[in-house]
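Beneath this line is the structure, given in structure tokens, with notes to follow.
The complex appears here minus one protein chain, its other protein chains still in place.
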Amino acid sequence: MPRHDGRTPTQTRPIKFTRWFTVHAPGSVLVEFGRTKVLCTCMYEDAVPPWLRAANFKKPEDQREGWLTAEYGMLPGSTHTRKSRDKGGKVDGRGVEIQRLIGRAVRAIIDTKLIGERTLWLDCDVLQADGGTRCASVTGAYVALWDCLLRMKDEGKLKYWPLIDSVAAVSVGIVDGQAVLDLDYEEDFKAETDMNVVMTGKGRFVEVQGTAEEHSFPREQLNQLIDLATQGISEIAALQHAILNA
Amino acid sequence: MPRHDGRTPTQTRPIKFTRWFTVHAPGSVLVEFGRTKVLCTCMYEDAVPPWLRAANFKKPEDQREGWLTAEYGMLPGSTHTRKSRDKGGKVDGRGVEIQRLIGRAVRAIIDTKLIGERTLWLDCDVLQADGGTRCASVTGAYVALWDCLLRMKDEGKLKYWPLIDSVAAVSVGIVDGQAVLDLDYEEDFKAETDMNVVMTGKGRFVEVQGTAEEHSFPREQLNQLIDLATQGISEIAALQHAILNA
Amino acid sequence: MPRHDGRTPTQTRPIKFTRWFTVHAPGSVLVEFGRTKVLCTCMYEDAVPPWLRAANFKKPEDQREGWLTAEYGMLPGSTHTRKSRDKGGKVDGRGVEIQRLIGRAVRAIIDTKLIGERTLWLDCDVLQADGGTRCASVTGAYVALWDCLLRMKDEGKLKYWPLIDSVAAVSVGIVDGQAVLDLDYEEDFKAETDMNVVMTGKGRFVEVQGTAEEHSFPREQLNQLIDLATQGISEIAALQHAILNA
Amino acid sequence: MPRHDGRTPTQTRPIKFTRWFTVHAPGSVLVEFGRTKVLCTCMYEDAVPPWLRAANFKKPEDQREGWLTAEYGMLPGSTHTRKSRDKGGKVDGRGVEIQRLIGRAVRAIIDTKLIGERTLWLDCDVLQADGGTRCASVTGAYVALWDCLLRMKDEGKLKYWPLIDSVAAVSVGIVDGQAVLDLDYEEDFKAETDMNVVMTGKGRFVEVQGTAEEHSFPREQLNQLIDLATQGISEIAALQHAILNA
Amino acid sequence: MPRHDGRTPTQTRPIKFTRWFTVHAPGSVLVEFGRTKVLCTCMYEDAVPPWLRAANFKKPEDQREGWLTAEYGMLPGSTHTRKSRDKGGKVDGRGVEIQRLIGRAVRAIIDTKLIGERTLWLDCDVLQADGGTRCASVTGAYVALWDCLLRMKDEGKLKYWPLIDSVAAVSVGIVDGQAVLDLDYEEDFKAETDMNVVMTGKGRFVEVQGTAEEHSFPREQLNQLIDLATQGISEIAALQHAILNA
Partner (left out) sequence: MPRHDGRTPTQTRPIKFTRWFTVHAPGSVLVEFGRTKVLCTCMYEDAVPPWLRAANFKKPEDQREGWLTAEYGMLPGSTHTRKSRDKGGKVDGRGVEIQRLIGRAVRAIIDTKLIGERTLWLDCDVLQADGGTRCASVTGAYVALWDCLLRMKDEGKLKYWPLIDSVAAVSVGIVDGQAVLDLDYEEDFKAETDMNVVMTGKGRFVEVQGTAEEHSFPREQLNQLIDLATQGISEIAALQHAILNA
């Protein structure tokens, strides 16, 4: 059965990276998964939070460590009905969950001991949402991070390249009884099961998050979805490598 | 290799339920996974949030729906170093993540159309933390929910029993290169990979959350961990059934 | 004396509008004043705040009124040093001031009695900041508002066109003793006096905000700056008309 | 006239202490006044707030001082109708009042100059509320504090025992025209006058808080209530001494 | 022993009321206890909070009830070292305690069933602090309340006069071993024991709050302080009556 936008079940939407989308952040990329558009920027600061500062703990110089943190936001006009900035003091639980996911995903492929006592700030802001914003964010964050590290290297701030691997993410789900790759908003809305998978370029898992939207699901489906995600991420990782000439 | 507390890799800690631990909430259970102790209470209210009220949307009476929400907290003295109540306005990201997980887990096994226009409040408060508090919370929440529904039934508030299945959770992880079941704090701290699995009593998946703590992990490990979780949850589900005579 | 970027004192930076920059908001324009880039979106909602609802005050139907509100934000990566999202509970005074200015500017050229009981939401989010973001926001907001109203008209929601005039804004200031138009960040930083002027397409004033950065200024300078702003806005208004075919 | 639960006017409810109720906090006691159950924990930290640090004020070493702070909370399921965690930004005035009372009560019987530059954290969390939670909290806090200090002594952190006296609290009130001791929720609700009295084991006053719930009261009643409280606290103090072998 | 300002132990400071200190609030009085100056205003609103509205509970018209609420603040310049407005999100525990006291004090002498479905707002703002601000607040609040009710009566909004008695407050304490009345800041600072007493004009108690600042105190002192407060309040009540011609 063809999907509502003509894709086969195993096809991602067109994926596009626009590097250097803005000029102030050393890493800045607009990543598009179909109509989903996320601006990912990466900036660094020559300081770490107090609880990491080697000086505070009398650690020798060679045990200095860096820090990486990620934040996620949606512009008010990015969704069908306006997303209010002001939650009246309430926590945006979904947003918190997503930014923690992005942080963990990226920390899995960087050796923060190699960036010195510096903080890397990753910001993923959704300009237009059409499903899969968290996966697009992880995927774009890697590209922005790469460009920020490149700048740091050019400025002589890195002795060793701190990236161990690349990282990307994709969603998979069961829609109308069929396992499909990279769901858009319409599919996401209808999905019985929804899974976000984060993997490295070398094909290892970083994060697997599967959720039964209303109905629980059997082991066969879990396996099938993971197979599909594995294939999708290997394609996305190739696109990342191509854009970065890496 | 035996585990630090003498368990085999496939053994859970002693799991214990104390029903009716407090008297005001219709459902109240103290659940213990070894030294982890969580007080789960379930209360109901004869009202739903405004955006669900049938009257507000001119829905016919038989389309009335209920609501279920979960909250998670830790007492300040529940951890090794005191957990501050006051986050100075900052969001407790981890707590938000956990309470959303509990809510999704329980909503997967209840038909909220069968509880009328009522809200079910689940509160999971950790009295003593020793690893696995989110899994203990999901597992105890089910028992508290059952007892609360029982009370509602006794009071003539339920026409049909709204539970479709039971639900429980357990953690699995790779510690010292070995897949182990139901990690305590010491193991959790050392784990290379950490996964929380929520399943129904019938053996279907509700939520799978695997995270590489520092190193990504291969497909074989993912499969192995899911096998182990499946076994563990089937044992925990049996305990739940026994305590509830269900 | 030529300006640092080669402009004459009375030249604005290149000004560019990209209409329909995103797809969900009925009005969505990327406005650029040189390197300053602001995404302005306009959405409408079929409701007003409770204190405006005619029904609450037993007003006759023909006294129904609409509402328009504006918000302003900067993405964390939009500035040289990262702009923190989290103000730790502190108010972003500058942001509050700017969004109030945008709201007043736009309310001056619309008759909200002609939009029915609806709320118009204007969101101005800075993607890249290089001076003059509030003026670019006002200028882009007008274009986004126009497109949103056009959509409402197409959907039969407007009996009469509610816009009375157009509106635009520009900054002027004294830099190195010279009155200059449309300051960029570098000039803004050095300016002795800084003025933001909001005017309608018909050349009438909506808002005049002049501030001595460190030194007070004499009446002649005030007059000179207002002359310069008047000229600048008449050019910007022409660009707005051109892009809208209005 | 017998009381609704069969007690005489001068009888307290059964009072029970369960020491070492949880394992992480050096002091941890579950105190019960009838159906009122409060978990009191006491932890210490080897630091004081900046404004107390001797080093910041160039004080000699022997003028170092410690700090003691108390917090009070109620679990959502501890009351008849669920107590919301989220006050929507509003202050829980009653809770603030109570935790300040606990702090003052305990500070009256400890010499904080004898604990070094350390902070003692007392947390009183109500698991089940049935009237008198603040008095149970003060009474249990003393026991938890004792156990925490004992641990500190064992660890060689105390040169001198810093406690000067013991402390306990009880409520008294006029119910149906009769002065009664240790009101439960039902009596508290009906009380015309309500008084909380905090006294030391040696029979001296620390805090007297009397409130006319609706009607003011004459001096004779004040005296009568204080007599009754004095008797009640002397009994409670004896129980504290017994449990602590002190 | 004479007091530092020449008063005898049983003398209050000069007490002064300036009625109609401001013009918008129907009740507005500047109350001075020596150098302590508090502006007390009382305003009314023709509405009550939702949980009191008779209509919401289908109560008959004659069971309508009013509401009274009090707030307390200190101007930043009112104290020796500036009192920050911004507590960085932290609760001002002392302020909360005081405003709750003022509310209870005044509610004890008014029959809110006689004011219709209205809210009375009492605001006590300290312009200059020199000890005893909470007692001055209670004392002035009564005068402001009286004037507000007078206005309501003149406007035909009261069928019956709702005040049952008058109310006033004074502090007493042990300073240098001597019981003294109406402590100023310097005495308050040195006091061993500190007590705030709220009484009605008829000599009945509304609130008794005694606190051992560092040392606990014996029963004799408690009695002595209450005797002194009783005398002081009878004088203050006379002043209130005189100013109000009541």
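Think of it as A, B, C, D and E in the order they're written, each chain with its own count starting at 1.
The rule is simple: a residue touches a chain if its C-beta (ideal position, glycine included) is under 8 Å from a C-beta of that chain, and two chains touch if they have at least 3 such contacts.
In this text the structure is predicted, and so the values were computed from the model without any measurement.
Visitor: For the chain not shown, which residue from C:117, C:165 or C:235 touches it across the whole complex?
Guide: C:165
Visitor: Can you tell me which of E:78, E:171 or E:240 touches the chain that was removed from the display?
Guide: Once the missing chain is taken into account, the touching residue is E:78.
Visitor: Out of E:22, E:56 or E:178, point to the residue that touches the absent chain in the complete complex.
Guide: Within the whole complex, the residue contacting the unshown chain is E:22.
Visitor: Can you work out which residue in C:23, C:158 or C:208 touches the chain that's missing from view?
Guide: Spelled out, the listed residue whose C-beta touches the missing chain is C:208.
Visitor: What residue numbers in chain C mark contact with the hidden partner chain?
Guide: Interface with the chain not displayed, on the chain C side: 91, 93-94, 96-97, 99-100, 104, 107-109, 165, 195, 199-200, 202-212, 214-219, 221-223, 226, 230.
Visitor: For chain E, which positions touch the chain that isn't shown here?
Guide: Given the touch definition above, chain E has residues 22-25, 28, 35, 37, 39, 41-43, 45, 71, 73, 75-82, 85, 121, 123, 125, 127-129 touching the missing chain.
Rule of thumb we're sticking to: only the chains that are shown with their structure count from here on.
Visitor: Return the chain label for which the distance between chain Cα mean and whole-protein Cα mean is smallest.
Guide: Measuring from the global C-alpha mean, the nearest chain centre belongs to B.
Visitor: Take the average of all CA coordinates in chain A, do the same for chain B, and state the distance between these two points in whole angstrom.
Guide: 27
Visitor: How many Å are there between the centre of chain A and the centre of chain E, using C-alpha atoms for each centre?
Guide: The answer is 58 Å.
Visitor: For chain B and chain D, what's the span in angstrom between their mean Cα positions?
Guide: 33
Visitor: Which chain B residues reach two or more other chains?
Guide: Residues 88-89 of chain B touch two or more partner chains.
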